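Shown here: the complex without one of its protein chains, the others still in place.
Think of it as A, B and C in the order they're written, each chain with its own count starting at 1.
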Amino acid sequence: MQKTITEQNLRALIDLLVKKGTRVVGPRRAGSITLYEPLASGGELILGELPRRSAKEAFFPLCENILSFEKTTEGVKVADVDPSQFPETVIVGARPCDAAAPGILDAVFSWDYKDKFYLERRRKTTIIGLACTSCDDACFCTSVGLSPADPRGSDLFLTPLEGGGYACEAVTEKGEKLLAEFPQLFTDAEAAKALPQAEPAGEKLDLARIKSWLDGNFENPLWAEISERCAGCGACAFVCPACHCFDIVDEGGETKGCRRKSWDACGFGKFTNHASGHNPRDAQPKRYRNRIMHKFKYYDDKFGKTLCTGCGRCIRACPVGIDIAAVLEEISKK
Amino acid sequence: MHAAHKNHDFEPKIAAFVCTWCTYAGADLAGTSRMQYPPNVRVLKFPCTGRIDPVFILRAFQKGADGVLVSGCHPGDCHYMAGNFHARRRFAAFRQLLDFVGVDLNRLQFSWVSAAEGGKWVEVVTGLTERVRSMGPMREFKELELEEQWSGKVDTPELQEAYEAIS
Amino acid sequence: MSRIGVFVCHCGENISRTVDVERVAQAAARLPGVAYATDYKYMCSDPGQSLLKKAIAEHNLDGVVVAACSPRMHEKTFRKAAEATGLNPFVCEMANIREHCSWVHEDREEATAKAIDIVKLMAARVRRNRRLAAITVPVTKRALVIGGGIAGIQAALDIADAGHEVVLVEREPSIGGHMAQLSETFPTLDCSQCIMTPKMVDVANHPKITLHTYSEIEEVGGYIGNFQVTVRKKARSVDMAKCTGCGVCMAKCPQKKIPNAFDKDMGTRPAIYVPFPQAVPNTPVIDRENCTYFKSGKCGVCAKVCGPCAVDYTQQDELVTEQIGAIVVATGFDLYSIEPKPADSPIQGYGEFGYGTIPDVIDGMTFERLASASGPTGGKILRPSDGKEPKEVVFIQCVGSRAREKGISYCSKICCMYTAKHTMLYKHKVHDGQAYVFFMDARTPGKNYDEFWRRAIEEEEAVYIRGMVSRLYQKGDKVVVMGSDISVGIQVEIEADLVVLATAVQARKGADTLAQKLGISYDKYNFYSEAHAKLKPVECATAGIYLAGACQGPKDIPDTVSQASAAAAKVMTLFAKDQLEREPIVARVNERFCAACFACKKVCPYGAVEEKEIRDRQGNLIRVVASVNPGVCGGCGTCQATCPSKSVELDGYTDEQVMAMIEAL
Partner (left out) sequence: MIDLAKKIEAPATIDITAYAGATEAIRAEAAKLLTEGAVAAVIGYIPGRRNGTAIPAIVTSPEKAQELIFSPACVNNLALYLTRAKKEVKGKGRLAVVAKGCDMRALAGLMGESQLKREDVVIIGVACAGVYGSGADRDAPLAEKNIARKCRECRVHAPEGADVVAGSLPPLPEFSPVEAEELARLEAMTPAARWAFWKEHFSRCIRCMACRSLCPFCYCEQCICDRNRPQAVEATPRPAGNMAWHIVRAMHLAGRCAGCAECERACPMDIPLNLLNRKMARELKELYGHEAGLEPKEKGPLNEYREDDDQSFIK
């Protein structure tokens, strides 16, 4: 026996969660695009589209305050942001490439320094993943070892069924809890046939081989060849589910303000700019090299994981057509 | 000339960016002539309107000004010959931009006030203050300042208080 | 900066009547960076200043805000006081709580609150004030005077008499300018040449004056106190060092039929010539365009007859570079002509006056040459067409001037007077002649000017007709003048023997080109612009350049001479110091971030922005950046507002200071 849920009930689930005060985040229409955003009701959920940004911001916000300060005659008053105020969150409709990302990121956010902002949000979030039945020519999850039906990272995983509705697989305790909390929305049914999963075109890459090439090719003309065209924006990093660099700045006034943490990108020219004016990554190829090295070598060296889920967002977003899948393919042939 | 400004629910904050040679001197003349005008205006002195960057206007609104005045020498009177001519073009363009993003231009005034026009200074400041007062606070930028991306939002009582403080 | 002292002045009761000064001081003490705050009855008084100085020393203050009157009143006072304690004067600022607060508000609460805010703004600013050092620029004590008319001559003589070197550059082969062409001058009827030529000779003989005639300004670089000026000395074809001025060459030159421009083309001159007999220098030039030798290679008579062998056909233009500290521009004027103008010209000709095709319609300067004893007629008034003595002469004023429909709206200022003079000269020479003058109104403000004009009417019997002339045409040997007399409202028609037009004074042709070389501004008529119409009528906005005479606008001789002497005085003031000191409110470029778009250079009213090459040690060009010359920068800050990356900053008004003030709003 397998739990299933109809689309109608999936939307009803969102309504019930929202009513209960849970923050429900899912693909939602935002202007002309779709983004993961808090849903006001189940009706807002967009199915069948990959949001333009990944779901990482539910744990790792685009920008958040980490403390506020105020200078008074008595001295400086500092108030930390209290992570206990972070809301309970359910992410609905996360694609496998998005659902898998937090599992990769947990390592870096809980390594030597425990990032309470990330970890607390992570603890409070349940992910309802959704298998993909279609893809485009930028998708390459299969190339990096994931698949359109991979439940990794999801707490509850939905697989679209022929004739509508979704098969529900509780992957974790959080997922089971959700099933248990709203039994009325889920039905036990004979397994209807799952819709065929999407088939990204790329061949599975030998990531170990890629890594070993990277190990020995910090200096290689390939870097310039690929990335001379790079314009140095942060679009790739900002849409990426796995990029996690951030900057910390103080903003506000002289007497009152906030310390804020916001996304940063290694493609930016000033990313490694020192106060002295010296910039160790003083040319775009060095910056692009870092992006690839970080994803397919450094992170692996440190945490044994690849910092890429093959969502293809960076390929779609890159205004100068830099195609990470093509880059990997080229390296894998070296 | 002197506006009775007691018992208003709302007292606007007016930032005035003025050049030192004409308008600042004009405001001095209003003083030496003991003319009266509402106390809402805060004067920032520049050598020339040519020095006034559109960013200052934007920043003033962001930092809580409800109205902004930019004032300098009449055309042809610029101490630096052409600073006000350059400023005139710059602000002609900038006000169109602000209008296009939805800033009500009634909050932004440009004027020429010479060193001899103490009376005009009073008129301009009084007029702008009263107009902005009747429009109420400049909510747009202040509200925006308090807004966060959904993912970074933490609803705290302090934030609620700040929101309520706008009007 | 973090130890600011705030001093709140009562100004007797001027401030304290409406502003609670104690409360302002108390509030100020709590401001960020403020280490000390107090209030005092009269801050500007001696005890007040002592209090300030004492507090600076006692509290080790590194910034000062004096909340008192307008900085326009006492900023200097307090900066001086602060400086006396060893503090940099530019970290002392005033918060204007009198003119901008106590005097304009009645409500004590409101005024006090505003005063606190004003102090807050200034304290925020002072925290970011930089310690600025006065800027000094060395001065080359050598003046350049451009133009050798009466203005240039006067300025050159004044400066040279003060003991400074002067380089005088004149475009024509001789100095003298328009004044040398005049017959007599109003309102005294002095002989122009009698008063002019001695001055010309003084110039030639002055040990401090270097004279470059037949020369033009090629290039001007540098800035106040430090200009480099390149002068093009056109090939004279006569060696000035050898020529004795004997004149044999001119006498023997076979080519003698060249119209003499000095005489308004009425007389002729040879191809090797001096423009007029009293020319300074008295060295001829060869007019290569009309010289047979230069045209055909044949002739060479002048070289053969020249005793000292001064004639040199191979001479080339020579470029001379002079180091100059100050420049006086005295390039004078041109006269408007009624001839047709190009289609795109904003200024029109006079078709209704025959566009200059009627031979007996002449301009005022031609009349001057006719009346001049040294002129082509030897001082007899004889009309150009047939050489007859005209018995009825019509003078028309305001031709081209005050004529908006012709494109010139200004008054040429001198025409009323010289027309009156012309009627007199005419009457003196043609006793039975009758002068008529068409005029809009007579403008005679000047010492003895109106008296002079009245004399023309009352004693010399010139008939003044108030009205305009609508048409001139030839009828037989007469010129018919059709006009109106608006005082009686009738049409007037005069059959004149000669018509003299008082044509407008215009800027010199090419005045704009010279202005661009000098980096000075000019108006739409190409007259040079003074820095301030009232208070800086002699200075250009470009520091170190001064104006004299009609290049700035129409002027008569007394005004021209006065302005020339004034310009000379300005130069002498500048030369009185070895170093030039100026307020350090100037722009500075952050070369590291300059993207070399040169928007700053495009908007700078002073031409203070230069392109600077940055080279490595081997001399290879790395990049080009903008650079502000502090000697030239006027301190307006337009560059900074224009610079997209704010890589140029105006000291004293940096973004950091301004943003801090906005923050404190």
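Just so it is clear, a residue touches a chain if its C-beta (ideal position, glycine included) is under 8 Å from a C-beta of that chain, and two chains touch if they have at least 3 such contacts.
Note that this is a predicted model, so its numbers are computed, not measured.
Contacts of the undrawn chain with the visible chains, over the full complex, involve A, B, C.
When the missing chain is restored to the complex, the residue among B:17, B:46 or B:110 that touches it is B:110. Of the candidate positions A:69, A:182, A:268 or A:303, contact with the hidden chain is made by A:268. Considering the complete assembly, chain C touches the hidden chain via residues 524, 592-599, 602-603, 624, 642, 644-647, 655-656, 658-660.
Against the chain not displayed here, chain B makes contact via residues 54-55, 58-59, 62, 75-76, 82, 85-86, 88-105, 109-112, 124, 140-141, 144-145, 147-149, 152. On the side of chain A, touch with the chain left out of the figure occurs at residues 30-33, 35, 52-53, 62-63, 137-138, 224, 228-229, 231-235, 237-239, 247, 249, 251, 260, 262-263, 265, 268, 270, 283-285, 315-317, 319-323, 325-326.
The definition used in the following text is that only the chains that are shown with their structure count from here on.
Central chain by Cα centroid: B, whose mean Cα position is closest to the mean of all protein Cα atoms.
Farthest chain from chain B, judged by C-alpha centroids: A.
With centres taken as mean Cα positions, chain B sits 44 Å from chain A. Residue positions 253 of chain A each touch two or more of the other chains. Shown for chain C are the residues that touch two or more other chains, namely 663. Residues of chain C touching chain A in their complex: 30, 32, 124, 592, 660, 663-664. Across the complex, chain A meets chain C through its residues 71, 73, 253-255, 277. By the touch criterion given at the top, residues 63, 148-152, 154-156 of chain B touch chain A in their complex.
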